[in-house]
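Worksheet: the structure to be examined is printed underneath.
Of the protein chains in this complex, one is absent; all others appear in place.
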Amino acid sequence: MKKSIGIASILIAIIVATAILSPNFLTAYNIENLLRRTALFGILSVGVGFVILTAGIDLSIGGVVCLAGILTPYLLTQMGWSPTETVAMIVLMSIAIGVLQGGLVAYGRIQPFLVTLCGLLMFRGIARGITQDQTQGFQGQFQDLRWLGNGRISIPWVEHFAVPAPVLSLVIIAVLSMIFLNRTVWGRWMKALGRNPSAALHSGIPVARLQVLAYAICSLLAGYGGLLFVCDVGSAQPSDFGNFYELYAIAAAVLGGYRLAGGEGSVIGVIIGAAVMQVLRNAITLVPWLPDTAEFAVIGIVILIGVLGDEFLRRYAASRVRTQTKGIS
Amino acid sequence: MIESAPIVRCRGVGKRFAGVQALRGVDLDIRGGEILALIGANGAGKSTLMKILAGVIEHDSGEVHVDGVATRLRGVREAMRAGIALVHQELNLAENLDIASNIALGREPNRWGFLRGRDLNRQAREWMDRVGLEISADHAVESLSIGHRQMVEVAKALSMDARVLILDEPTSSLSMVETRRLLGLIRTLADQGVAVVYITHRLDEVMRCADRAVVLRDGAVTAEFSKTALNRDALVQAMVGTIRQVALAETALSDGAASARGQAAATVRLQVRGLRTMAHPSESIDLSIGKGEIVGLAGIVGAGRTEVLRSIFGIDRRLAGSVEIDGRALRGGRPAHATRAGIALVPEDRQRDGLFAEDSLCVNASIVRIARESMAGFIRTSAERAGVSRMIDLTRISPVRQERMARLFSGGNQQKIVLSKWLMSDPTVFLLDEPSRGVDIGARAEIHALIRESANRGAAVLCAVSDIEELLLLCDRIIVMRDGRITGELSAQDATEESITRLAVHEREECAA
Partner (left out) sequence: MKRVLSSAVVGCVLVLMVVNGTSCGDAKNSPPRATPRDRQARLVKEHAVNPTAQPRIAFVTNGIAEFWVIAQRGAEQAGVDTGATVTVHMPAEGLADQKRMLEDLLAQGIDGIAVSPIDPTNQVEVLDQVARRTLLITHDSDAPASARLTYIGLDNYDAGRMAGKLVKEALPDGGEIAIFVGRLEQDNARRRRQGAVDEIFGRARDESRVEDPNTPMTVGKYTILNTLTDQFDRAKAKANVEDMMSANPNLACVVGLFTYNPVLALEALRGAGKIGKIKVVGFDEAPETLAGIRDGSVVGTVVQDPYNYGYRSMKLLDALCRGKADALPASGFVDIPAVTITPANVEAFEADLKKTLAGGAEKSAK
């Protein structure tokens, strides 16, 4: 929790600044939108966090989001599957993708960057092949399933504000992730593996199996995220659905305190990191004098400032620990 | 030898780290042409003192004179200009570069920025010959043994025209032959006028080669011995003080326990048949270890001892052969399988392979045990903490703080943490690779006691140890290896330094040594 203070203060700073600059920022409607987008991107980011924890990387997220995003309406409308069958298929397919990629990394000893980069291209290609590049939409049906992405959960006695349904998914996923990482043997081992893979191997930890597990969780959440995205948006185009989402997810994880070298990170931090990205994009539209064209520049600068500040704090803390303990050695 | 004026003279040097007085007024003279042994328990302040001299840190009271002039050594470069070089215990080499590039690092012979490879190699060759490194200069450092890396470090220091050469535990990971060669080398260097400061835990080496020995305890000099006055018991006494005389008691303890274990050793616990390792694919290893028996693996660096341990545990692939525990074959070739079968391995390089440095003592100690104690995969936190607490009592890790990060503990305590990790899971087969490397003599005795304790509870212990004194102290039986092959087996009673060395070394090499 302590690790997330840096990023949390950045989030608060951006929120305060935007609230001052735009009177419409703190409206119930806008907050709902922000919560929903943060939840959608947050799910992807929590997933990639597992892989980054083990010092790996997953670039295939955008591809998996695309494949899941177009398969959901495709299976429902073109193939006539039921929502239950469709969701089951998406879940199984996503896990299979993760196991395949994780297996190539852990047992095939191929660099994760390479494996998942190929995955990114492959899954989008498959999506385009299956649909012949046709946009896939729900055609106004399946509102029950789509509730997962665009639904609202009203709060008793609160009239103009409701919690977007994806937030529920994110909360469940985040709680399960935290329990897994902090309360289970495999979670403990996964963190240890990221900290020192060699010591993990020498401690008899099933390193390869844990790596596969991390990729499986990541792809599962990417697939589920893709499903939620298409439920929210209503349709997906194979050629660009989910483009760059892997980078947004990785950026949020790094902003949230994950070290790409592995072993370090918190679920809460990642979610705050995802929120920072979404609030920034929102602020650019809402603040009248911020040019829309500067969007990526602003996001890039803020991420850089965040990571620099975090690194500075980390070094400061480390130097204090060192001076306190140097005498004993 | 003529009593020359000291090159470096310390007067009342003190250093404080946030509340801890690491050095309290140390007086020390370092003279050219002399080998000065600096000894003391872990935490006595040896490393701090040497880091001050090498410009890594600055002292905050007292004076340091170089060539009679009071100076402050700000930074390693300044110390180097004054002719002081420190060879760290944790070697600082660029692993991906070759030997020649490492020796010349930062001072590469070049013309207009272009490297002159031939000069680079020729110069490196000179220094390598001086330290007796008889391998090609274009080997990558990562392919070298720790012993060879040590020599590269010494060569590098010499190449910088060091007048004062500080060696921080240089022999802790060297084999007998390499140790002898290194001791011969520093004698030659001293004869050429270099001042050698030699930090070590090995008292036999001090006895053998030091011209003078200074003992530090709790940041102050407690005793100084001239060559003629060197005396083993007095050294230990000065090091550990009167409170912790564990080291002296160890010899007596080992005799009694060994005979008691003799009976139990009849039942075979670990049986290795036809083991072929990647390092020596043409050699085949057979060995069997009884219940409660402590077997030592002796041999020079590169004899294949580490590879045998790693192959049994599954870090390295077994090319052939079987491992049986209590008559049941070990299935699966990965460390996870070995761990489940009750095998434990304490690796040689504890920083790299043993410790989760950024994790707490608690996490480190319980990492293996939690799997056995879990409920449906969930960690039982209270049971975990209680188990670790019991283990801290047993191993006397200090400070007693479960949440403290592992890297903040001293070397000896870190090694105890790695031992705890396995002791908590009560191994049936306990493999140890240099278990007391880089720990002081008091902690070494404690570690030995823990190993004996584990054997007494029935573990079959196999440990690779380079220090012959330690081998004789710890083991019931000694297996000697050379070039990946078992060349002999000695009982603890029959083994002597001579008999072990003869089996460990080629005839030719023995003559040279």
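Per-chain residue numbering starts at 1, and chain names A and B are given in the order in which the chains are listed.
To be clear about the criterion, a residue touches a chain if its C-beta (ideal position, glycine included) is under 8 Å from a C-beta of that chain, and two chains touch if they have at least 3 such contacts.
Fair warning: this is a prediction, and the values are worked out from it, not measured in the lab.
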Touch partners, limited to displayed chains, of the chain removed from view:
A
Which residue among A:T27, A:S154 or A:S319 touches the omitted chain?
A:T27
Answer key for A:Y74, A:F123 or A:F241 versus the chain not shown reads A:F241
Hidden partner interface residues of chain A, rising order
22, 24-25, 27, 29-30, 33, 37, 40, 128, 133-135, 137, 139-140, 150, 229, 232-241, 243-244, 281-282, 285-286, 288, 291-293
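Here, only the chains that are shown with their structure count from here on.
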Go ahead and note the Å separation of the Cα centroids belonging to chain A and chain B.
45
Note: in the complex, chain B contacts chain A through residues 15-22, 42-43, 47-48, 57, 313, 315, 334-336, 338-340, 345, 347, 352-359, 363, 367-368, 370-371, 374, 377-379, 405, 408, 410-411, 421
In their complex, what parts of chain A are in touch with chain B?
183-186, 188-189, 191-192, 195-196, 198-209, 263-264, 321, 323-329
